[in-house]
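I have placed the structure first, in the form of structure tokens, so that the comments after it can refer back to it.
All protein chains but one are shown at their positions in the complex.
Let's look at subunit A:
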């Protein structure tokens, strides 16, 4: 049984259809990457899984149980942690407080959370020295580290990562992806990326979304081999991107 099973998911924002009949699975222990242009529905998929967006129809099964329509507070308690687009680090709280709050889905005392947050700095040594700094004082790369550390504090079985590389310098992007390769040893990851090269480099499985539909899915090497994908998202040489819709 897959850890996460999405069946014929439809999401609407008012009149606008954001997702149409999206179906895919995430197996336990895998990293699955969703690729696609701006507005293709990648973030909406994650928002529907974590409960921020209500599905119009279709089902989302986590560990065999339907979670479609549940609120975000209930879903994170079941073990799905969402690190949303834009990091969303609390600006007026310190780095350590931000990370400690990541454990709010579990019953843990303040002392336990504090100890766990300290241990989290072993995975994110770059932000250890900013432990007492307020969120708004950090750079984009540091904020991304804090956001991922906070997401991991939920001890999730499934981690949803939305555009962790967005707006970061290449060397910082590599640091973030090194961390993802460490996270995948213990946690299943569903990753959304515009940077397809980085996104596929850590993935077991990739899916391409276009205007709310999955147009292609497969192993990273198969996606690399697809000329249209290579042209549209990987900077390769192939047919123009419009050819994708035919798949």
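What to note about this one:
The working rule: a residue touches a chain if its C-beta (ideal position, glycine included) is under 8 Å from a C-beta of that chain, and two chains touch if they have at least 3 such contacts; residues count from 1.
The working rule: contacts and distances are computed from a predicted model.
This figure omits one chain of the complex; the name its UniProt record holds, of "Branched-chain amino acid ABC transporter permease", "Ion-translocating oxidoreductase complex subunit D", "Heme exporter protein C" or "Protein translocase subunit SecD", is "Branched-chain amino acid ABC transporter permease". In the complete complex, the residue from A:88, A:128, A:157 or A:197 that touches the missing chain is A:88. Among A:7, A:104, A:131 or A:211, only A:104 touches the chain left out of the display. The chain omitted from view is touched by exactly one of A:19, A:48, A:113 or A:208, namely A:113.
Taking the whole complex into account, subunit A touches the unshown chain at residues 50, 52, 71-73, 76-77, 81-82, 84, 88, 90-93, 97, 100-102, 104-106, 110, 113, 150, 154.
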